[in-house]
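Attaching a single structure in structure tokens format; questions to follow.
Note that this complex is displayed minus one protein chain, with the remaining chains in position.
Let's turn to subunit A:
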Amino acid sequence: MINSLFLINPSGEMFLEKHWKSVVSRSVCDYFLEAKEKALEPEDVPPVIHTPHHYLISIYRDKLFFLSVIQTEVPPLFVIEFLHRVAEMIQDYFGECSETVVKDHMVMVYELLEEMLDNGFPLATESNVLKEMIRPPTILRSVVNTLTGTSNVGDTLLTGQLSTIPWRRAGVRYTNNEAYFDVVEEIDAILDQSGTTVFAEIQGVVEACVKLSGMPDLTLSFMNPRLLDDVSFHPCVRYKLWESERVLSFIPPDGNFTLMTYHVNAQNLVAIPVYVKQSISFFECGSDGRLDVTVGPKQTMGKTVEGVMVTVHLPKTILSINLTATQGSYTYDNGTKLLVWDIGKLNPQKLPNLRGSLSLQAGAPKPEENPSLNIDLKIQQLAISGLKVNRLDMFGEKYKPFKGVKYITKAGKFQVRT
């Protein structure tokens, strides 16, 4: 299966390599670097590259390339999924996934990779199991380690890997037993010039933070589960009970995890929380244009829209811009031609507006297409689909846990064509 892994930074330096079978020379990465050179953006590098003797499957994430070398047939998604797990593992252990973090914890990352695969086949990918084998670094622990000479490598017997519920370790104890669930919904939408919805859908995810002692068996039910059209679950969820009763029954992993993701029935019309009035025009003669964008609340269910942000990839021929915002501030990077207008909270009484002039490079033709606007927003205490958690019951343990549910609506891939 997976033969080797290389971590490569955007400038093409291979700063970590790990081989699970015979060593593969790093010159194999040349094919990848070549493809990287050809691509305009790092995102455009094809994920699967075919070289004479190897197949290179890579992901680009957090400004790093994770490149795996494969020698024989294997489902590409198997590898891609694993590489993302590696990135998530690094994030989980060290708080972020970046070149500096990996370089700082080189040995630990290497040890983790060693544990994650055996002969190229995933052995332990559950964060819970890994953390028992190799404890994540904390400031306190590193101080203790230097003083006492103990190590980060777990010497206790691993129970997680052997149990039938590998996602939970035995003997968890908390003084405060709490379970929090965040229902986060994202609106994916494409709006056209006139503001009509070309395409819209709601994708949701239930993130959980469960800190409960022992082996709790939880049941989470919704008021209106019929809204959910398509779901995917963490392995802990008993699928059959969902099928028959539409409740989520599970023994939770310890700590943070994604309980489920869902898609809301597309037949329900999606409420679009904001509208965008925009006009971007370039004059046929002369070398400048105008930009005028106004954002206002639309269907917000009486909640405030926060964290509104408009991102525009301006055409490459733009020379400079001169804009004024009535609310918030804008930044513009002339190198990448990226205009970001950070509005903040939306005030229905006084609509934020950004207007001004754009000047084009001399002699450059008028851009044919206006750039599309990407909108970012956040609404607290609202699940836009109307999904509501009914109740959470716990079995198997005696204590009374503290329970909490939070709803957030965000913009996903929310694009306004102009």
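Quick note on the criterion: a residue touches a chain if its C-beta (ideal position, glycine included) is under 8 Å from a C-beta of that chain, and two chains touch if they have at least 3 such contacts; residues count from 1.
Methods note: contacts and distances are computed from a predicted model.
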Problem set entry | Per UniProt, the name of the complex member that is left out, chosen from "AP-3 complex subunit beta", "DNA-directed RNA polymerase subunit", "Ciliary neurotrophic factor receptor subunit alpha" or "Metaxin-2" | "AP-3 complex subunit beta"
Exercise. Taking the entire complex into account, which one of A:231, A:271, A:325 or A:340 touches the absent chain?
Worked result: A:231
Exercise. Considering the whole complex, which of A:104, A:178, A:306 or A:333 touches the chain not shown?
Worked result: A:104
Problem set entry | Touching the absent chain when the full complex is considered, from A:178, A:245, A:306 or A:333 | A:245
For this session: In the full complex, which bits of subunit A touch the chain not displayed? Write them out.
Result: 1, 14-19, 21-23, 26, 39-41, 43-44, 46-48, 50, 55, 57-61, 70-78, 80-84, 104, 106-107, 109-111, 114, 118-119, 121-123, 125, 148-149, 151-153, 155, 157-158, 161-166, 188, 190, 192, 198-199, 201, 203, 215, 217, 225-226, 229-235, 238-246, 251, 258, 261, 263, 313, 315-316, 365, 367-369, 371-372, 374, 395-396, 413, 415, 417
